[in-house]
Each structure stands twice: as structure tokens, then as C-alpha cells.
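Dumping the structure here so I can ask a few things about it.
The other protein chains are all here in position, but one chain of the complex has been omitted.
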Amino acid sequence: MRAARLPRALRHRSLVLGALLTLALVAAALLSFVWTPWPPYEMDMDSALAAPSRMHWLGTDAFGRDVASLLLVGARATIAVGVIAVGIGLAVGTLAGLLAAARRGWVDELIMRVADFTFAFPALLLAIMLTTVYGPGMVNAIIAIGIFYIPTFARVTRASAQAVWTREYVLAARASGKGAARITLEHVLPNIAPVLIVQATIQFALAVLAEAALSYLGLGTQPPQPSWGRMLAEAQTLMLQAPLLAVWPGVAIALAVLGLNLLGDGLRDVLDPRMK
Amino acid sequence: MDKVQAALLEVRDLRIALSTRRGSVEAVRGMDFTLARGETLGLIGESGSGKSLTALALMGLLPDGAQVTGSIRLDGQELVGLADAQWCRLRGNRMAMVFQEPMTALNPVHPIGRQVAEPLRLHRGLSARQARAEAIALLERVGIQRAAERLGAYPHQFSGGQRQRITIAMALACGPDLLIADEPTTALDVTLQQQVLELIQALVAERGMALLLISHDLAVIAGAVQRTLVMYGGTVVEQGPTRAVFSRLAHPYTQGLFAARPQLGAGRVSGLRLPTIAGTVPELADLPPGCPFAGRCPRTIAQCNAALPPPVALGEGHTARCIRLGDNV
Amino acid sequence: MSASAPLLQVRDLHHHYPLPRTRLLGPRPMLPVLHGVDFSITTGRSLGVVGESGSGKSTLARIAMALETPASGSVQLLGRDLHRLAPGALRAARRDFQMVFQDPYGSLDPRQTVQRIVTEPLRALGRPTRAEAAARAAEVLAQVGLRPGDAHKYPHEFSGGQRQRIAIARALITRPRLIVADEPVSALDVSVQAQVLNLLAELQEEHGVTYLLISHDLAVVSHLCDEVLVLQGGRVVERGAPRELFAHPQHPYTQSLVAAVPRLVV
Amino acid sequence: MALFVLKRLATLAATLLAASIVVFLVLEILPGNAAQVLLGPDAAPEAVAELTRQLALDLPAWQRYLQWMGGLLTGDMGLSHAYGTPVAGLIAERLALTIPLALLAMLLASALALAAGVYAAARHNRLGDVGVMALAQLGIAIPNFWFAILLILVFSVKLQWFSAGGFPGWTEEAGGGPWPALQALWLPAVSLAVVQGAILARITRSAVLDVMREDFVRTARAKGLSRQAALLRHVLRNAMIPVVTVMGLQFANLLAGTIVVENVFYLPGLGRLIFQSIANRDLIVVRNCIMLLAAMVVLVNFAVDLLYAAIDPRVKVAGA
Partner (left out) sequence: QAGKKDSVTLGMTLEPPGLDPTAGAASSIAEITLYNLYETLTKINSDGSVSPLLAEGWEVSPDLKTYTFRLRRGITFHNGEPFNAEAVKFSLDRAGGDKSTNKDRRTFAALTTQVVDEHTVVVINKDIDPDLLFLLGQATAVIVEPKSADSNAAKPVGTGPYKLGAWSRGASVSLLAWDQWRDASKIRIRRALFRFIPDPAAQVAALLAGDVDVFPRVTPRSMAQFKGNPRFQVLISGSRAKTILAMNNAKKPLDDVRVRRAIAAAIDRKAVIQGAADGLGVPIGSHYVPGAFGYVDTTGINPYDPDKARRLLAEAGVKTPLTLTMTLPPAPYARQGGEVIAAQLAKVGITAKLQNVEWAQWLSGTYGNKNYDLTIISHVEPLDLGNFAKPDYYWGYQSEKFDQLYEQIKNATRPADRARLLGDAQRLLAEDCVHAFLYQPQWVTVAAKNLRGLWKDMPVFVNDLSALSWA
């Protein structure tokens, strides 16, 4: 079964491209633990804002640090932000959405009202409040973004799960004596997974952007740890002197986001047994 | 003028190729038939045999990627290869179609009055007021009571039978020469089915339209049309006057189809089985080059697989594609 | 238990569905669906239920399957009132009654293999080992005329008739006494319909399965059933053996139903 | 329908009450106080104590909460700690910018997204589709603060078509006027609209594609409508249903997203007011602003529900 699906996956163009880009992202992050072209935190004021050269492939930043090295290390933060924020949103939101769809009635009502309520606080505001209370930093920023994602995932999950619950195969499962929990696990979840995958990849992209926005406001990743968002935010003040500084992390974010979206779309197709 | 002589619709060697994941396959392979004004024609056959595709080809509404070859002439005008703008002038005007699912065939967000009036405004250029008056008349004709009051109502506010009547009113709006009905009653229960079929027949008689009725319910076809085509695997395996087809049951597939029907009033007999057709319909891409029914047919011989059997005349427009018609098995 | 004792006994079933509120504090209006439906089925026989759309046929089936709790009335299977059983006991009791649905496309989870689908009731009842499950699956698939290799395919790889066979195999896997079939052949082509009807008849004759068969096709019911109920607006308006009932309908509704059936007069 | 509205209004009130408690509590935890921030590190401690007393920051929390709520019920939001002026006036001034900005951005995003999404759907799987969707992908990947500076460099510094930022105000006596004000909002609105528009374009495309597969579209074509006419008259309105949902959700994001863009274009908007007030510990302003935002988000979602009913006649039945 696995083996049968794999070659099919390999023929899916956007899946392969998406997987390659995503792999590259992960590889960059892993590589940064063992090797970077230069020590990433080493400053050299004399060669600050150097243009790309053989020494510094992508040039240096305002502190004379090697941009290529920073980009590699920054991939870690990008992955952490996306994975954890989406993870929080996905885990809690999906659970809430599944529960709401399975239980109906007042449980549903309560969950959805709480979701509405959480949703009433825009992500950035939530992040600003959280980071001012608990101090700025990547972890708090991630949690804030994650919390904001909960209602989004809850809604998406509930809507799709409700649709699945009306299907006859669910009725069939009930007729064979399965409880709501098992039906949710065995029928609802697998059938809404594609929707969740696509949603998760979109939210991943948005999380990376949200981290960038928070970094711009000084609330995201804290120095010296680099993140693409923070690099971009810092480069923004140097747009005129060193425009390339903004281009590198920008391109990196765009590629990562693109890769994930392609991967999401591709996975949705491949995971569907009906697609040949 | 001899109305029956002048063929309204003339289909010659109609072939429809579809592009699928397994490459291009022929779903309809060489249909030939004519339909005169005022004549009613039935199309029956296995699910997936190409009935709907044929109907859609006649309307120029095949899905993207479908390739039509052959010839479809409406009153002498060739329709294959027509530009979309010209198709638009014919559709809803000279030819109209009623679909199977009355709920999904109506736009849920537009009031029904507007949907019925749409072809009138489009083809006849009627003003909103005229179209409205006309729509009321049409709806009343198809049996929607107090139509004037219900023009503003939405599809979901009607029952299934009523919805199907509305789609019929829509199809009839511009007085088409040809009405195509693709399983118009499958979604309805028996009582409603009867009403809708009676309505269609009354309208055909009243307006002198030609009717192409698609169904897989043999009884429906038997009661509603003059001539019948039996399709299997993309070809017409038998055609002729309904009475002749149904009494003679020349083609083995037609025979199998008839035998498989449970009979009302027969009552339960223990141990009695319905005669079935062995096997399943082959996939389009796997259709054999010869008789599509070969393999499932009890009379199959090697020759059946060689080439598509030619139609064999059985008298007064009755033909069947089988090389073993005379043989008794 | 003797063959003539009723397997399923339904007494004075009433049911209604709540409609959306029209006033903030008033009671919710109710849509009555079933009014005192009464019947019983003897082991090894089949009861057909016919009636127009919306007459409450599917509701009756769901209540009989204990998928829904009736407003009042009782459903007794083998003498036990299904709606009074504790959840655990009900789950165990489900071994004895299974269901086949109308839509062969919608009643099979598209993401599960046939084996998983077919063994679902077994897994719901207990924890069969993989080998046990596979063996039982192969057995029932063979019973409904599917090949063993089909167990690892997905539903979309089958035709409508084959899918309905899968659904029937799923219902058979617990060796139930009763199968409730809600319009099991309405979505099928005549030629496929015949295969499924034959299969149902065969299973009854060989294994003594009892059917509660719901259909709006009178011919199907008359072909397969020993007794027929005619439902109109949630009431049983007429009942009897199909042959007499359809030959000489007494109730005006039954008469109109029979009259509406298109007939092949050749 | 009236019942539906009534029910929603009741939930709205309950939501807001809950929100007020949460907001108040969260802000209570914030370290630092307004008086110290206003007077700075070199200030005499007596002066800080006196200001704390004058601002009534020395009262117990529950008293301040009740004061705040009591004020709100009588329509009084209190005085800003920092500015010393009524909060209501401050917020009103800021809303005069943020609401038009968010609306303009939403309008731009929707117009862009609908055009692009419908175009892509109409050219499904062809070059136009792939191109538009690639652009949308890019749009999603660009952070708006970065794009904003790019816009400023091109349109303000190089081409000098727009000013680099700032907001002249809607009235002539403030030195602005409707036209200059609108002009000042143009670039910020574009930079806000890009991401939202890109997301919306993707949603629109798939919604249109879904609806195009529906039977009634075939019916419309069978009536003699051309492809475009069927798209316009029958597909669009149905496709709007999912699109409107997303638009409703996005509006909340947009309101918050203005913080960043307002910062780059130095616009006196609500987002910056909140940001600044948090920094100044002008909590009375923060509380009221957040409540207002929450109310707006809830109201927008409510409006979306009503819009649903307007688009889709079936919804009324479910709601009534």
C-alpha cells in the first residue's frame, strides 16, 4: 500500500517541488547546528555591510556578521515558529472543532462562542499583550500566534467535521456500535485531514509572516538569535544602503512559504485514494 | 408538408472522446439516429453507457477536454464545431434540456421567477415585465399553483416535484423544437414521477416538439416514447419502434436488461432468482474493440471480439448490432 | 427460540423532530414523523416498508437500529428493549442487527480499505486479531461474491453494485439475525439491482437472515418480502402479503401508489 | 429573522462582557505604571506618587474595573492618563483613519482578489491561472512592513507621486481634506491589501471552480448563457458565500495589521494608539481600544452572517 503510493507521489509535480523546498528548509536548519560558513554571531565592524563576495557569499549585515550563516541559523527559528504555532493551533483547535462537531448542542455552542471570543482579539494585539506581560521573545510570540490560530482551526475543523458527520458511512459506523470518539478518530479525522493539511500550510506561512511583523515591532525573536523575520525587520531600516540585506531573508521566506503550500496541495492530492 | 419526413435532428457517426488520466478514450463510439418534429425518442441503457454524454453533445455542453466528431444536424445546420456564441443562440431557444436532479439544477440563490424568465429575456429580448407575465403563464402551465405569488420564492421553498416542474417550465420557455430530458424523474418518488412524465408528454403533444427522453427505467420508456435506442458501452446496440424493441428483445443485452427487472405483483417465491447479466461493465479505457457486450454475453464467440458488429435490420426501422441474432442458444 | 417467535417487535412507535425556534422563549415547534407504528418480524422472514418520500421510512429504520431514540414506544429484539439497554449492552447487542444503506457511494468511507470497512462492526464489538479479522473479511467477501484480492482496494475502485455488496458484507460480518436495509437498491442500475436482490435472497435462504427492507420501489419490495407495510405520514395505512396487497389495494393511498407505478405492457 | 438578530445581539453582549474581564485582568498583570513612565527615571519619587494618586491608579483593581464599566455604560470612557484628554475623543480621531484605511484595504483586496480569482478560475490550469496563482503565492510571502517601505521608495522617493506618510486629516481646517486624506491612505491600503488579497484570491479561485462544477451552471448554459454570462450571473453569487466568510475573518486581521503599516507610514491610527498606549501604560486607552476592536470583530462577523442571508436565501430558514 505504502509502496504503491510512493511512486504516485513522486509523479506529482507540485508535491515533489514542495517537498524539495521544505526539505531544503529543514536541511538548512540542521546544517546550521554543525556548520555555517562563518561563526554566525561573530561581529566584525570593519567589514559591516559588505557586498556579496567570495568571502561572504551573501554579504554581511550591519554588525559585519555573515548573512549566509545567519540565514542558515535563522531557518531554525522559522521552523520553530511555524511548527509550534501551527502545532498549538492545530492541536487545540482541531480538538475543539472535533468535539463541537461530535457533541453538537450546548457543547458546540460553547466551544464556538469561546472561539469567536478568542478570535475577537487580533493576533498582533494578543502577541503584544502576551509579550509585554511575559517579556518579548520567540517563545511567547509563538504561543501568542498559536493561540490566535486556535479559533481558526476550530472553525475549519468543525465545518468539515460536521459535513463528515452527515455522511452515511458515519451512520454505518454508529450502526456497528462505535462511539463518538472512535468515529471521530477513525472516520472524521482522516477525512478532514486534507483540509487541515492545506489550512496548516497556509497558517504556517502566515505564522512566519506574523513572526516577522512581531520582530519588526521588537516583540519577536530576541537578539542575538537570528530569525528571517528579524533579519528582514532590521534590513528594512537599511533599505537604501543595503537593499540586498532585505532580499535574502525575503527570498528565503517566500521559498519556504511556497514550498509548504505546494507540499500541502500535493499531500492533499496524494492522500486521497481517489486520485490516481 | 410531411412533418415526419423532415428530420429535425440528424446524428451521424457521433463519437465522443474524453481525456482521462489513462489517456484519451472513446465514451461514445459511432451513434446514428434521426429525430423528426413531434417524434419522441427514448434512450435506455446501462449506467455509464454514454447516454448523458450523448445528450450533452447535442446541447454542446460536454465537459472541457471532450472531443466530438461526426455530425449533428439540427434542421440541416451542422452543430459539430459550432462557435460558442452560435451555440448560445440555439440553446434554451431551439433546443432545451431538463436534468435529473431538480434541486441542484436550479440556482439556489436566485428566485425561480427570474430563472424561468432568463431564457425569455435572453433569446426573445422581452422586457422584464413581459418576461414576468410569460413566466407566470409557463409556471401555471406546468402546474405550479398561484404562480404569480410564487415568482419571488427560492428553489428550496419548493418540493422535489415542484422543482422539476420549474425546470421543465424553464426548458419550455422559448418553445424549443427539441426537448432533451435526461432522467427527469429518477430523483422523484413514483407518484411524482407519474405526474411529471404525464406533463412532459402532454406538452410534447401540445407543442409538437421532438423529445429525447433518457432513462434507465424500461417501464418509463415503454409508456412515454415512440422509438427507443438501447445503449451499451458507448454504442447503440439496438434501436427501433418502442413496441418492436420491447416485444422482440433482439439484442442479448436488451434481453438481459428485461429479465433482470423484478415484477410488481409477482410476489415472493422462495428460491427464485432474478436472471442477471454476469460480470460488470468494462471501464471505458478497457472496452474491447469488438462488441462491447462480448465477455458478458452468454452467446459470445471469438468473432464477437473481432469488430463492432454492424446493425442488422429487423424490419420497419428496427436494427440490432449482434452477429448471432438468428442463433438460438 | 422457535422459528415463529418474532425476532423484532416494534410497538406503538411515536417520533417527532424539533424545528428551529420561532420565538425566543416559547417551546420549540415539533415536526411529527411517526404516529404509533406497530409491527413484528418473524425470524427468517422479510418485512418491506413502502411509502412516499418523507413518510418516515428512514426514521423508522434509524429507530429500529437504535441510532435514534423514539419519543415513545419500544423496539424489542429477541425480547430485549433496545432503547432500554445500557450503552455497553447495546453495543454488544449490535452483533445481532446490522444495517445497509441506500447510497453505495456515501456509505463507505473513501479513505479506508475494503477490509477495514468490512471489519468495522467486528472491531466495534471487540478486538479481533489481525488474522481473525482478515479471515472473517475474506469469508464475508466471498459470501457476497467479491474476490479476496478486493480486500485491499479502496471503495472508488468498485462499481455501484460491487459497493453495495461491500456494504452488505459489512452487515454480514457479525452474523446478525436482522439486517435493516434502507433503500439498498434505489441507486443501482437494473442489471446491478438484480444482482444485489439475488444476493439478499440467497443470504436469507442460506443463513436465515431476517430483513427489514425499506424501499419506494414496489416491485423490489414485492420481489423480496413476505409482508409489506404501507406508510403514509408516519402511519401504517395498510399491511399484508405483497401479492394481495398490490393486486387489491384497499387504502386510497396504496391505490394511488400502485396506480402510479409505470408498467411495461408489451 | 428578528429572533435571529436578537439572539446574536445577546451573545454579542455576553462576549463583550467576558472580553472586558479578560482584558482588564491581562492588563492588570502588565508590569510598570503610567505615572513612572510619564515622569521618567530621573523624576522625584514624590512627584511619581502624586501623579499616581491623581490618575487614581492607587485604587484597588475591582474598584477601577467597576469605575470603568460604569463609565462605559453611561458612554464615558474616561480620561487618558498620558494625554489627559477624553479617551472617546482620542479613539474617535484614530478611528477616522483606521476604519477608512481598513475598508479601503479590504475593498482593494477584495476587488483584486475577485478579479484575479475569477480570472484564474476561468482559465483553469492554463497559463493565466498558473501566473496569477504564482503571484498570489508571492503576495502571501511578502511581509507588509517590507512591502510598505518598498512602495514608499518607489512612489514617494523616486516618483514623488504620494507623500511618504503622514495623514493630513479629513477636514480642510486640519490642513487636509477628503482628497488629500484619501491620497495619504492609498499606499498604506495597498500594502495592507496585498497579503489579504492574495489569500482571498486563492479562496475565490477555488470557490468559483467548485461552483462551476455545480449542476445549475450547466442548466444556465443549457438556457443559452455564454460562459462569461453564466459566470457572472450564476457562479459569482454562489461563490461569494465562502469568500465572504474569509473576508469577515480577514477584517479582524486587517484591523490588527494596521499597527504595522501605521508605523511605517506614521499614520495616527488606532493600532498605533494601542501600541503606544501599552508602551506608556496608558491602560485606560488600551482597555477601551481593545474592547472596541473586539466589538468590531464580533460585529463584522455578525454582519457577515447577515450578508450570508442576503446572498443565500436558504440561510434565512436555518436562522429563523
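Letters A, B, C and D mark the chains in the order given here, with residues in each chain numbered from 1 onward.
By our rule, a residue touches a chain if its C-beta (ideal position, glycine included) is under 8 Å from a C-beta of that chain, and two chains touch if they have at least 3 such contacts.
Since the model is a prediction, treat every value here as computed from it, not as a measurement.
Within the full complex, the chain left out of the display is in contact with A, D. The chain not shown here is touched by just one of D:11, D:163, D:183 or D:206, and that residue is D:163.
Shown as candidates are D:149, D:220 or D:307; the residue that touches the absent chain is D:149. Here the missing chain is touched by one residue of D:24, D:265 or D:308, and it is D:265.
Residues 41-43, 45, 48, 62-63, 132, 135-137, 218, 222-224, 236-241 are the ones on subunit A that touch the missing chain. Of the residues in subunit D, those that touch the hidden partner chain are 30-33, 35-44, 46-48, 50-51, 54, 82-85, 90, 93-94, 149, 152-153, 156-157, 160, 163-167, 169, 174-175, 263-269, 272-273, 276, 278-282.
We take it that only the chains that are shown with their structure count from here on.
Looking at subunit A and subunit B, the chains in contact with each of them are C, D. Centrality by C-alpha centroid: the chain sitting nearest the overall protein C-alpha mean is A.
Centroid analysis (C-alpha atoms only) places D farthest from subunit C. Taking A-D and A-C together, the chain pair joined by more C-beta contacts is A-D.
With centres taken as mean Cα positions, subunit D sits 23 Å from subunit A. Rounded to whole angstrom, the centroid-to-centroid distance between subunit A and subunit C, based on C-alpha atoms, equals 47 Å. Mean C-alpha positions place subunit B and subunit C at a centre distance of 32 Å. For subunit B, the set of residues that touch two or more other chains is empty. Shared interface positions of subunit D, defined as residues touching 2 or more other chains, are 317.
Against subunit B, in their complex, subunit C makes its touches with residues 46, 52-53, 159-162, 189-195, 197-198, 201-202, 205, 216-220, 222-226, 241-243, 246-247, 256-266. The touching residues of subunit B, counted against subunit C in their complex, run 46-47, 160, 188-194, 197, 216-220, 222-223, 243, 246-247, 256-257, 259-268, 270-277, 280-281. Taken in their complex, subunit B has these residues touching subunit D: 59, 61, 84-85, 88-93, 96-97, 99, 101, 104-111, 118-119, 122-123, 154, 156, 167, 170-171, 173.
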